[in-house]
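For reference, the structure I am asking about is given below.
Missing here is one protein chain; the remaining ones are kept as they sit in the complex.
Up next, chain A:
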Amino acid sequence: MTSVAAVHTLWTMADGAAGSPLAPDGPGRIPAPHIEYAQLAPTLIVLGAAVLAVIVEAFWPRRGRYYAQVLLSVVALAAAFAAVIGLAAGGFGTTKAQIAAMGALAVDGPALFLQGTILLVSLIAVFTFAERRLDPAAHGRPVDSFAAQGAAVPGGEAEKAAVKAGFTTTEVFPLALFAIGGMLVFPAANDLLTLFVALEVFSLPLYILCALARRQRLLSQESAVKYFLLGAFSSAFLLFGVALLYGYAGTVTYAGIAEVVSDGAKQIDPALADTMGNDALLLIGGALVVMGLLFKVGAVPFHMWTPDVYQGAPTPVTGFMAAATKVAAFGALLRLLYVALPGLRWDWRPVMWGVAILTMLAGAVIALTQTDVKRLLAYSSIAHAGFILAGVIATSKDGISSVLFYLLAYSFVTLGAFAVVTLVRDAGGEATQLSKWAGLGRRSPLVAAVFAVFLLAFAGIPLTSGFAGKFAVFKAAAESGAGWLVVIGVLSSAVAAFFYIRVIVLMFFNEPKADGPTVAVPSPLTMTAIAVGVVVTLVLGVAPQYFLDLAGQAGVFVR
């Protein structure tokens, strides 16, 4: 290997010396970056509100803090959604799509569509976070789903004192806002550094949120530890992948990497021949980055955390995580594969084939054996990640728009389903044991019927959003020549349909048990969340055309 010759002159010459690359504009003359604040408004509003919420948390009197936080979160998310709509109406999704913030963020159709989806879903999720009528009031004060004091040892004196004093963990609102801010950046990230930072910005608050359940705090803390350790492990892999891709291309922008991939070894500096354009770096780096993203979407074989975290986390958080994280992570995966690594598609498509098949089959088959509703929904979310991957594999415009539509449809169904899970309760909190749900349809026909609608949508029965989404994804995959993948996808949908229908049969055709759970009457907040879920599910199922067209228009990445 060439040793000294490989060292660039930048490091061997004094600053300002003749011939030094630094000479023309030295350190004193770094040009100020140009930031398009208007185009980044959705993200800036949410992150600004998150900072404001931290200040509210510190200074607002405890008595009114809950109301202030809920109001701030709802207003911020609604304002950010309005900003997304404004940008889309201004043509930034189609004709005026551009790359903002010095190449760090893309403002284009997929980014705006997914940001809109994330914001709507988060708004509904904040409603379920704010629910205070499900648990019986403690010492005369209403309580929500979160621990009175996260730091107090479960069952200890500190916890009893905190409950008696009526503490509530209103920190969940700023944490959720920070997570949402990261999720908004994630699908829009147009270089690998932004991708990594956004990943951490949305992951770190989620780790904490997982640990804050009011009931069953041991499970909750355990899920947080598992999620944190595995999440940190996978993001380290992602970061090493970023390092290798940087070594390959000499830049971390997606466009720059795509250029080096497609030009091959043509214009490579001979001094950098060891690293730049080295296919080993490209393949290993690309694989590691994709691995980090597949972990976040919960694809097999990186799915191990999903059931445990979904089961242990407070149910509103699980719903938020299952819906919004998946949207953000698939957005980032699409952009990475379609914008940075399209020249590598002959290498990543076969791998994604394998991952998609494994994910669909493993998710559907393992879900058959589950006895806990939250774990069942976790495995169902794994199976759905496989279905969405089928659309990712299509590598066509239809593929992008079908994935966008599927994510929109799936996120509302998931959120609604987990919101229903929070309602079915017994003395120990939520009754998530599937056996306890027997005969629920006899006792509470409305709640059982709503849950049945969500299950049918998961199963992909016509007239629900699940059918329209699955049809779009499989059609895009079949048109791109992935026929076998579609066959396996439909077969595993059939397997999955079995366990969804089994739950419906259990709810409606079994005798209720004497000591079965009761259905709590929620406040309008959770009712709104569930109602929106049902309405979106049915509207997207009965009349999907408008939204398919919308996704179709949005399905072009800016380069």
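The definition used in the following text is that contacts are C-beta pairs under 8 Å (C-beta built on N, C-alpha and C of every residue); 3 or more make two chains touch, one makes a residue touch a chain; residues count from 1.
Just so it is clear, contacts and distances are computed from a predicted model.
Colleague: Which of the following is the UniProt-recorded protein name of the chain this complex doesn't show: "Protein-export membrane protein SecF", "Deferrochelatase", "Sugar ABC transporter permease" or "NADH-quinone oxidoreductase subunit K"?
Modeller: Of "Protein-export membrane protein SecF", "Deferrochelatase", "Sugar ABC transporter permease" or "NADH-quinone oxidoreductase subunit K", the absent chain's UniProt record names it "NADH-quinone oxidoreductase subunit K".
Colleague: Touch as defined at the start, partner being the missing chain; which of A:Phe196, A:Phe330, A:Phe387 or A:Phe467 qualifies?
Modeller: In the complete complex, the chain left out is touched by residue A:Phe196.
Colleague: Give the residue, chosen from A:Ala232, A:Ala494 or A:Val521, that touches the chain omitted from the document.
Modeller: Spelled out, the listed residue whose C-beta touches the missing chain is A:Ala232.
Colleague: Out of A:Tyr66, A:Phe113, A:Phe186 or A:Tyr207, which is the one that touches the chain we can't see?
Modeller: Touching the chain that is not displayed is residue A:Tyr207.
Colleague: Given the full complex, what residues of chain A touch the hidden partner chain?
Modeller: On the chain A side, contact with the omitted chain comes from 1, 3-4, 6-11, 21, 150-151, 153-154, 193, 196-197, 200, 204, 207-208, 211, 217-219, 221-226, 228-229, 232-233, 236-237, 239-240, 242-244, 246-247, 250-252, 272, 274-276, 307-308, 311-312, 366.
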